[in-house]
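One structure is given here, and the rest of the page talks about it.
Every protein chain of the complex appears in place save one, which is left out.
A, B and C are the chain letters, set down in written order, and residue numbers restart from 1 in every chain.
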Amino acid sequence: MISSIDIQHVKSEFPIFDREIQPGSPIIYLDSAATSQKPRQVIEAITNYYEQSNANIHRGIHKLAEEATKAYESARARIGNFIGARSQREIIFTRNTTESINLVARSWGKANLQPGDTILLTEMEHHSNIVPWQQLAQEIGLNLAFVNVLDNGQIDLEDYHSLLEREPRLVGFTHMSNMLGTINPVADMTRAAHAAGAIVIVDGAQSVPHFPVNVLELDIDFLAFSAHKMCGPTGIGVLYGREELLEEMPPFLGGGDMIKRVELTEFTTNSLPYKFEAGTPAIEAGIGFGAAVEFLESVGMENIRLHEQELTAYALDRLEEVPGVRVYGPAADQKGGVMSFSFEGVHPHDVAQILDSLSIAVRAGHHCAMPLHEKFHLPATTRASFYLYTDKSEIDRLIEGLYKVKEIFN
Amino acid sequence: MISSIDIQHVKSEFPIFDREIQPGSPIIYLDSAATSQKPRQVIEAITNYYEQSNANIHRGIHKLAEEATKAYESARARIGNFIGARSQREIIFTRNTTESINLVARSWGKANLQPGDTILLTEMEHHSNIVPWQQLAQEIGLNLAFVNVLDNGQIDLEDYHSLLEREPRLVGFTHMSNMLGTINPVADMTRAAHAAGAIVIVDGAQSVPHFPVNVLELDIDFLAFSAHKMCGPTGIGVLYGREELLEEMPPFLGGGDMIKRVELTEFTTNSLPYKFEAGTPAIEAGIGFGAAVEFLESVGMENIRLHEQELTAYALDRLEEVPGVRVYGPAADQKGGVMSFSFEGVHPHDVAQILDSLSIAVRAGHHCAMPLHEKFHLPATTRASFYLYTDKSEIDRLIEGLYKVKEIFN
Amino acid sequence: MDDLYRELIIDRYKNPQLQGSMDPHDYSYEDDNPLCGDRIRIDVRVDQEGTVTEALFSGEGCAISQASADLLVESIIGKNLDEVKKLSTEHILELLGIQLGPVRIKCALLSLKVLKAGVYGLEELEEELL
Partner (left out) sequence: MDDLYRELIIDRYKNPQLQGSMDPHDYSYEDDNPLCGDRIRIDVRVDQEGTVTEALFSGEGCAISQASADLLVESIIGKNLDEVKKLSTEHILELLGIQLGPVRIKCALLSLKVLKAGVYGLEELEEELL
């Protein structure tokens, strides 16, 4: 099979892969679902900003402020374009996916929901798409309902449709599970939710980095994602929202930038997207985010998806051959590059630590999906996750490492 | 007078000053109150993190995650130490000063305030210490009262004491005004507020970067500040809070990291400081913040203060000699390095733009202090602000620039 | 800078040609830019064919906002309202003869925004000018 991307070239763009954890042993980084590595282009965009144009944005007349504003706002435009937004007014910069979801809960939620209203989520949500709704539910008295996840790791669509009959006001689900790797049928789910009269928020933290996502085609009302999982910096994320919804929403945090006018006892809000952005934003992170998207576009999101599909199929095959290993989630064609597994008789912490001693970085724990682990009766799992810079030889090394674990614990 | 810091050496630590805006004309950056420039040490800490240790923190067992966690948490400890906190549990990382204040309003405020309670602020607050309280006031029905600012730019302490008789539950004021440069008598004000039974939040955005601030000595309950104004990155700030207060407060945003345990319909919160930090934080920004504090400590906060006092006195003298210029705020000994002025017959935008054409960066506008500008009947002012890398020759260049403005508009 | 603060701008700022207000008028609108305190009002009279016969501005603010208002008002006299509605950002920049950054362009465009809001309502134009 011919790879869809030039993996050697891609890898060489990431300075961290030059590091040798132990002499002669470069890092095998299989923890991209937690955060991705950063290509030179992103690091340089940030350094260059500090060394050439560092200034506070939006209200400055001097040259540095103008350059900084332009760089930051072009990043916003590029990101808007990347997900198919109609206008950059629909792209709100937040800290991360988590803050994006909280923003919707606190602003849209408090303005639109009444005691007794239902919010429909799924059992495979990340904590960041559960806890904000629990907080809101507690504050104003809402019902939370959760769509069942099948044993094969897929959403129980029958259950979904029957829960939609409760007429939830909002439906929230992840595009791709960060534990199971399940890729949900967003377009179908969104259509059904809209037909039932609900607004839809999609957690795109694991999808936007890994395959093409178009908010118009999928008819998404709100989409949340984080730069740090897609080759960009931490400290910046996006809430995409349909302009008509955002226009009607009250502001979120208060302070500079989100206002048009302030008097001692009242303020008027600024126009979109600034209405939701209070205080000095993460300027260099925004610029770095723009550079990350530019980098991903240069590789091509379709190519990244193909590359990861190949890796996923390969990894599933190889993992299944290790005695005692059980991988959770659907078959390769429904699944992104995330392998959460258990290892008979060995706790995930021990697996991860032995792999670490072989310079292989994986994650062990509940991956911020406690309810899902609970459901599968797992205290924790070991997770290996891939990205555009992962290659098959690294999966081979993982398998060797797992045999080593076996040896130690036998 | 012998300068307290080696200004040539300090300046050489900031790569941006090598940039020539026009050939032969390096940037004269007099906009540090908006955001500071960044020293090499900070830029390198960030680059180094990306190239060596980039990983998500807190739950990772692999080497990169351990290094990243350690770097991030040592930054927290260093910052705690820098402001004299008793424990790093009292240092909550936020996006910026604005978010820190919003956190107090939403968490402490909603848990502790009743309809009809009074919050006491001052007329010299930045929008970020006004709007969050207006939002809260609107939500739960509070009274906002504002301490008068005298014509000389100082807080009217008589008014302050008489407003304290209304028994406000919370008193919030800026340590140093970002428009007038006024340095407020925090220790006295805090003592009086506590005697009146109030909790005190201090906006340290302009003080922590410029002189020693010790939360215990000043008996501050909450202190908010931003890294980007003190040689650090944007996207990260701190809320210091007394541990007893933080312990009792409900969480702010919900999501990963701030929880100990999540079930489908309820969660329990994590311990301090994580309880208030939801989702992947701004990791490299936190590490850069630590490097910034290390840099400031190596120069010495007392030395920075002395250097800026000298600049302030010099700048006030020289500005007053320009016909038509009027500087707002108190005399040099009560004032930090912030000069907001009007220029007879010339709008601040025009002043700033002409200065920009001379490679001098100043700010023109209301500096997020509209109520204060309103009070002084000013639509806007021009502001020149200094930091440890500013030298007298730059003030001379500013004065020359102002004479040029005069010439053009005469 | 000489480029930026062309004599024309400083001259029009100090000696505006069409400053004032008219009552009655056919169209009038006022708006401000709260960020910097620029404020512009424009009054317009048209004949039966919809051709601008008289126009005046008043206001306060920076040289760019005031000079562009003066130049804009001058440029529309004799024009039909249909033409006025089509005036673009470029028209203002041509009148001023300079390039402007993102903050200053708002100063320059305030008068155009006020004029268009007066002539055909505010909503349609928010989109266009932002």
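The rule we apply is simple: a residue touches a chain if its C-beta (ideal position, glycine included) is under 8 Å from a C-beta of that chain, and two chains touch if they have at least 3 such contacts.
Model, not experiment: these values are computed from the prediction.
Chemist: Touched by the hidden chain, which of the shown chains?
Modeler: Listed by label, the shown chains it touches are A, B.
Chemist: Going by the contact rule already stated, which one of B:Glu66, B:Asp156 or B:Asp219 would touch the omitted chain in the full complex?
Modeler: Touching the chain that is not displayed is residue B:Glu66.
Chemist: Looking at the full complex, which residue from A:Arg19, A:Lys110, A:Arg261 or A:His347 touches the chain that isn't shown here?
Modeler: Only one of A:Arg19, A:Lys110, A:Arg261 or A:His347 touches the chain omitted from view, namely A:His347.
Chemist: List the chain B residues touching the unshown chain?
Modeler: 58-61, 65-66, 69-70, 73, 260-261, 271
Chemist: Against the chain that's been left off, what residues of chain A make contact? List them.
Modeler: These residues touch the chain not displayed: 346-350, 353-354, 357-358, 364-366, 370, 378-380, 408-409.
Going forward, only the chains that are shown with their structure count from here on.
Chemist: From the C-alpha centres, identify the chain that is farthest from chain A.
Modeler: Of all the other chains, the one whose centre lies farthest from chain A is C.
Chemist: Between chain A and chain C, what distance separates the C-alpha centroids? Give it in angstrom.
Modeler: Computed value for the inter-centroid distance: 46 Å.
Chemist: Suppose each chain is reduced to the average of its Cα coordinates; what separation in Å results between chain B and chain C?
Modeler: Computed from C-alpha means, the inter-chain centre distance equals 38 Å.
Chemist: Distance between chain A and chain B based on Cα centroids, please, to the nearest Å.
Modeler: Taking the mean C-alpha position of each chain, the two centres sit 31 Å apart.
Chemist: Which chain A residues sit where two or more other chains touch them?
Modeler: Each of 59-61, 65, 261 in chain A touches at least two other chains.
Chemist: Among all residues of chain C, which ones touch two or more of the remaining chains?
Modeler: Expected reply: 34-35, 103-104.
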